[in-house]
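Only one protein chain is missing; all other protein chains are in place.
Moving on to subunit A:
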């Protein structure tokens, strides 16, 4: 299971990138993307997904 970023909503603030405990988020080309192979949904590390918790735009970091 993994999360994804809805690129059309993203403000490109980069907060999710440095909060992700799995190093799964990267700025690629023109947008932030989540590598589904690396994303763990923060399981076992944090109670809630860090990207979704810090993101200022609702429904931008969502289950893929």
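Note that in this section contacts are C-beta pairs under 8 Å (C-beta built on N, C-alpha and C of every residue); 3 or more make two chains touch, one makes a residue touch a chain; residues count from 1.
As a working rule, contacts and distances are computed from a predicted model.
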### Summary
UniProt lists the protein of the undisplayed chain, choosing from "Alpha-ketoacid dehydrogenase subunit beta", "ABC transporter substrate-binding protein", "FeMo cofactor biosynthesis protein NifB" or "Response regulator transcription factor", as "FeMo cofactor biosynthesis protein NifB"
### Message
Please output the residues of subunit A touching the missing chain, sorted low to high.
### Response
9, 11-15, 18-19, 46-48, 50, 53-54, 56-57
